[in-house]
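What you see is the complex with one protein chain gone and the rest in place.
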Amino acid sequence: MLELVIKGSKKYWALIIGLLIVMGIGFGFWLWQLSFGLGITGMSRDVSWGFYIAQFTFLVGVAAGGVMVVLPYYLHDYKAFGRITILGEFLAIAAVIMCLLFIIADLGYPMRALNVLLYPTPGSVLFWDMIVLNVYLLLNIVVGWNVLEAERNGIPYPGWVKVLAIFSIVWAPLIHTVTAYLYCGLPGRGFWLTAILAPRFLASAFAAGPALLILLCLIIRRVTKFDPGREQIQSLAKIVAYAITINVFFFLCEIFVVFYSRIPSHMDHIRYLFFGLHGHGVLVPWMWTSISLMVVAIGLLVVPVTRKNEAVLAVACVAVFIGTWIDKGMGMISGGFVPNPLHHVVEYTPTIPEIIITLGVWATGFFILTLLYKIAVSVKEEVSEV
Amino acid sequence: MRLNDLLEQKKAAIIKEWFNLIVNSYPSDTAYFLKKQKDHFANPVGTTILHSLKPLFDEILNGMDHKAIVSYLDPMIRIRAVQVMFSPSQAVAFIFSLKKAVRSNLKKRENQDDHIINELIIFESKIDEVGLMAFDIFMKCREQVYKLKANGERNRVFRAFQRAGLVYEIPDGKRPGVMNVLKSSNTAVAPLDDRVD
Amino acid sequence: MINPNSKERALELGHKPPKTDWMDTPTVYKEGIYCYAAKPARLEYVSLPNPRDWSCTAEDWQLPENWKEIILEGMKERLEKYRTFKIFMDICVRCGACADKCHFFIGTGDPKNMPVLRAELIRSVYRGEFTTAGKILGRIGGGRKLTLDVLKEWWYYLFQCTECRRCSVFCPYGIDTAEITIIGRELLNLIGLNIDWIAAPVAFCYRTGNHMGIQPHAYVDMLDFFTDEIENVTGVRCQQTFNKKGADILFITPSGDVFGDPGTYTCMGYMIVIHYLREVYGLDITWSTYASEGGNFGLFTSHEMMKRLNAKMYAEAKRLGVKWILGGECGHMWRVINQYMDTMNGPADFLEEPVNPITGTKFENAKTTKMVHITEFLSDLIIHGKLNLDPNRNDRLKNTFHDSCNPARAMGILEEPRYVIKSVCNNFYEMPRNTIREQTFCCGCGSGLNAGEDMELRLAGGMPRGNAVQYVHNKHGVNNLICMCAIDRAVLPACMGYWAPEVDVSGINELVANALILPGEKEKTVNLRDEPIWPKDVEPDEFYKRPSFPGR
Amino acid sequence: MNDKNKIIIGLILFFVFMTLPFWYNMGKAAPVPETKLTEKAKLAKECVKPKEVMRAEHMQLLDTWRDSVVRDADRVYINEKGKKFGMSLSTGDDSCMGCHSNKADFCDKCHNYASVREYCWDCHIEPPEPPKEKK
Amino acid sequence: MENSRRSFLKLAGISALGLGTKPVLNAFASEEHKAEIQKKPEALKAKRWAMVIDTRKFESEEDLKPIVEACHKIHNVPEHTTKRHEIDWIWIDEFKHVFTNQEHEFVDDRVKYLPFLVLCNHCENPACVRVCPTKATFQRDDGIVLMDFHRCIGCRFCMAACPYGSRSFNFRDPRPFIKEENKEFPTRMRGVVEKCNFCAERLAVGKKPACVEASNGAIAFGDLYDSDSEVRELLKNNYTIRRKLELGAGPAIYYIV
Partner (left out) sequence: MNQKYMYSLIAVIVLILIAYVGVEAAGLQVLFGIILPYIAVLIFIAGFVYRVMDWASSPVPFSIPSTCGQQKTLSWIKHDKIDNPTTTTGVIIRMMLEILLFRSLFRNTKFALNEGPKISYVWEKWLWLVSLAFHYSFLVVLIRHLRFFLEPVPVWLQWLEEVDTFFQLGLPGLFLTGAILLGATTFLFLRRIYLPEMRYISLAADYFPLFLIISIAITGILMRYFTKVYIVGVKELAIGLASFHPTIPDGIGVLFYIHLLLVSVFFAYFPFSKLMHMPGIFLSPTRNLANNTRFKRHINPWNYPVETHTYEEYEDEFREKMIGAGLPVEKELPVVEKE
């Protein structure tokens, strides 16, 4: 099937080459980071995780969100999603690969990355995160590839693939739960130290993942002969609507607990994010944007009329995606570190090299996604033609 | 009905053994390929058998629908009908090895139960019936091959000649013996032979 | 379905003795697999060595006493003459990529039909007789001596290869088993070992100009008869010219189309097209009775024989003084034209560089060979709107297209036929992608194996193709298999009859002729096969009322 | 078809590459680095283990040493002959570099020769070159 | 004949496996018997090391600076010019930052403006050890939370986990920022985390931590489980506080206020 990626239109090749250029630039900056150290980023002693880990966290969500099309198909026999499960699985592959790349980019000494395997430490959540992510990646590759190949050859996929598919459904929430546990088990970081972090992560994941999927479906419909289907898109939209609503609800729960209990070490972080603390507040406009986007999106998604209008739906999905991206990709990590354990406010803004490397990883992800979707869509086109 | 339940229960084991027996009945050169095959590679015969056994078994067990059985048997036998390594008996023998597979999967106690034995006799007669159907299919395929062999090419050329009026049909009521007199005094076809490319 | 794990365990229970090494597995001649030996008259006529009455199942093959020397000497000579042969003897790593690409292996399951092993039959002798290491190490080095048993094995398996080259597409080194088979058969011919189905057409072709042995007057008679047939259907008399000096173009097609159904309909197709071009554009295309054969069974005999038979094409073109040559639908004919003709019998400097006189298109790709494929010619005419076509007249047919091996893998003519087909019919469906274009499956009967006595082999070899046709038949109701090779047209009906009943076989030009609106034709209700032109389940009135129906 | 020239050019290119070692050295063997010992090392006569073992396995020894020093605070190594050594690369007189204080001559020469880049010195500070050894 | 050939092959097979490994095995075998690894006899030992900082003995930052310097100097801690890249093993901060939850409006002025020494707490239940995916941060039997710089992959999970902000990361090569190198102690490389090690390297050779030595008796260091130790004496006689007790980490640094 791989041969399908080398046959494409001019636009396809332009996209591929464009992404390769961004990847190349990102890689160049990463080499610089490798030789200089993480000092080229905006991270500091006080905010020791930054953009990379934030992207990682967000993308774990996107990866896990892919399951929302796989689950109804395999567990509830919702046939309509059979058409697009592959898109969810391939999105998950690209997202997990980006996650792993962000981890690599964030490591101070990536050459020793394999120490995690050499000295396995079951007590460390990071160890488990490494396992769940890699297994999820493998599951999606194997399931996605085999199902697609079987479809292409017009034969039923092997029985064991279904077992793995169901396994991957269980696995998807796991990757985001374990990722949440990275944060919510840490003492002295009041912002993260909350049991609802994992549910919140999942809710935003099941909003952001399918929202991106809807957007991708709409793009695919425009640029290829394969139509993922109106019913499929509407079903996904409902999932996004529920998930984003629950996400905001969870957030409000958090707000209530924090502000009603008035425990400073929990309160200060949220105050910093939304109102600024001690005169520092770079993230304030961002956070309000995020909240507004999510609220607007809820409005657009819950009302059937707007949801059923695909143009409006696209806007709502963009709102969900950007809203959750700001929430997790910017607020979640910085918010946890500011103020620091000694209650100093040291702010963090990513530097240009950091952003370029980040873009490089995103480009890599979209590169992989493009190739995988090219394969999937070509097969779909082929199957419907022959 | 008790036998049917038993067979239903032990279906996987019986089919497994059935396949095993089939494979072992092949000429060694082929059996080697059938037996060692890890994926679907190797001989189509092996895979075809593998894929057809279960529905066939189900049909013998529950339906005995003639049409369905023929549809499962046909692909298996059609391939073997042109694979000259099989003798006709070999080509259909595999049906009967199901008997052995069934018996060896029944426990001693079950084998002595009169009720079951009676049912078993009925079941085995169904297998015989399927065997006979297999033979019919085999013969049909062979006949088809021979028909193609004997007539196919010649007919086509002959028809063309006939249409071209190069051949005289014997008019009704005339004395047999004066056959196929060519139209022109010159032989239209060079005396070597009648070959098509 | 039995789950794969339990299957494996079940398999281990078997206690078959270990199988023998392939070198130790004796060759048993099976009825239905081999073809009959060549009769002495054929060999004598074209002065091939050792003509005699013999049978391949007999113990004694009546070989010359020094047969071994002849073969080894022949091998040595060919190793020096053909780099292909030498390289292909040396560089195979037995990676197995070719193994399941051969239709005969898939169909018969005989391991020696794996291309690699077919080549190893000769390679082992090469190692054992020509290389030092092979001579010293013997069996361990994979070498063996040439013995009578080995020779019999060669004969059996070299005539189970249709030289279709499918394996060569997948070989990482481009090893072409066809080339090995060709040279292997050439060696066998040195001591008079050939099959009659090849030797006879060779002799016929040499003498009468065509495989059928049709003498000139009968050839003309046959086409005259077709003229009547066409008149019955169209009301137009498509009179052809023969051996006409000073014609624009010489047309050469395989003679199989002249005397064998369903090729005859393709032949009528050519005649209608030729007539149309003469009537509408004044183009003068003539047939030849001397070069009345496009096919070349010399390719299946020896390079020299191929050259001897092929020489007639240029000779006749030169004698008639035509501008260039137009070639009909044929498989190996085009392999010979594309890859051998100019090298062997060229340069054809007495001809002009082919130009389509109607459209002015230069056939750049045929500049020196000066021979144009009819689908190239037709595509050019169609795209310039020079043919008045009504594709609805082929609505009865749901078509698929079988790429013939040689045009696909020794020439690469893939799009032209598809363009022509899609222009003349409304229903066209491709077979699964790994069975078409350069990966197309052989009909199972190429390279002279289309005899009657090896029907089992042919049907087994045709199984992959049959399976693919059956697939589109089930899926789209395909009922017509189009091919552009005379052997295909001769043998695929039998193959389809066995594997995909209800599917007919036709050539491209038959469909073109059905769709072509001739000047002065009568209201057409039947096609060349005398079948109504509307689909089976559609009433004629309804058919003509269809909105898609143009200007009727 | 005459392609012999192309084939010969290809062959020549291939063999120029394959015989690169011969061209590169131009028939002259580069001098083999000799491990120079400091006076102190010469006096000590023997190292932790026999010369052959040290030569081939010093990196593994250091690897195990660093684990026991860092993780178990075990800092003294008593070899088979009962001689004590400080289990340290560069700390103390009884450490490796305490004796072999001529890193350039003792370590670098061979490492460069064999193209083995050690990353010890990314952290450990190399001892100053003893002035008397320098010439 | 057949038999002898087989046994020859068997022998060959065995020797093929054992080939070349023999001399090495010998070397290691003898080492196992004779060679030994020991602690230095003069090494200081304890069941659980702890530190008591008597803040009463300090008045201004000037009193603390030499202590910080002493530590940073012997441990080759770089002085980065960029604030972001700062590395601290021990440093100075105000009461309200050091004891974030104990600060109130009416706190005693002395305490309010008194500089405090902050360093790794060498917790009883260290979160940093828990989260480290490679065991690069580990806890010794004597309670010291230590780092194996050779093993650290620079994931900085420990920095997020430490509730005391005691850890620093080498955002770039520290060497150019070390004014005067202590040859006895390694520097770090870019990309690893570092922190106070309770002068484990000094304890091993029988010396007390550098800060203790430099504090003129204001910092006491000793075994928490030795009832006769100086730290126990101080704890018995003074009211001490520790940082963020509510997190349950069990810090081993006690402050006398």
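We just call them A, B, C, D and E in the order they show up, numbering each chain from 1.
Heads up, the rule we're going with is that a contact is a pair of C-beta atoms (placed from the backbone, for glycine too) under 8 Å apart; a residue touches a chain by one contact, two chains touch by 3 or more.
Just so it is clear, the model here is predicted, and its values are computed rather than measured.
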{"item": "Which of C:G32, C:G142 or C:G192 contacts the chain that the document leaves out", "value": "C:G142"}
{"item": "Per the touch definition above, residue among C:H217, C:R237 or C:K522 touching the missing chain", "value": "C:H217"}
{"item": "For chain C, the residues touching the chain missing from this view", "value": "1, 19, 21-22, 47, 79-87, 90-97, 99-101, 106, 111, 114, 116-117, 120, 131-133, 137, 140-142, 165, 168-176, 179, 206-209, 215-217, 220-221, 242-245, 289-290, 303-304, 307-308, 311-312, 315-316, 319, 337-340, 342-344, 346-347, 361, 363-369, 371, 376, 379-380, 383, 408-416, 419, 432, 434-435, 437-439, 464, 467-468, 471"}
{"item": "Interface residues of chain A (partner: the chain not displayed)", "value": "1-3, 111-114, 118, 149, 153-156"}
{"item": "Footprint left on chain D by the chain that the document does not show", "value": "1-4, 7-8, 10-11, 14-15, 18-22, 24-30, 32-33, 52, 55-57, 59-60, 63, 110, 112-117, 119"}
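In the analysis below, only the chains that are shown with their structure count from here on.
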{"item": "Separation of mean Cα positions, chain D and chain B [Å, integer]", "value": "75"}
{"item": "Residue numbers of chain D (touch at least two other chains)", "value": "none"}
{"item": "Touching two or more other chains - residues of chain E", "value": "189"}
{"item": "Chain E contact footprint on chain D (complex, rising order)", "value": "49-50, 52-53, 57, 66-68, 70-71, 73-80, 87, 90-92, 119, 122-125, 127-128"}
{"item": "Partner chain C, residues of chain B touching it in the complex", "value": "12, 15-17, 19-20, 23-24, 28-33, 35-38, 41-45, 50-51, 53-54, 78-79, 82-85, 141, 144-146, 148-150, 152-154, 156-157, 159-161, 163-166, 184, 186-190, 192-197"}
{"item": "Partner chain E, residues of chain A touching it in the complex", "value": "36-39, 41-46, 48-49, 103, 106-110, 112-113, 115-116, 118-119, 121, 123-127, 130, 182-183, 185-189, 264-265, 336-337, 340-344"}
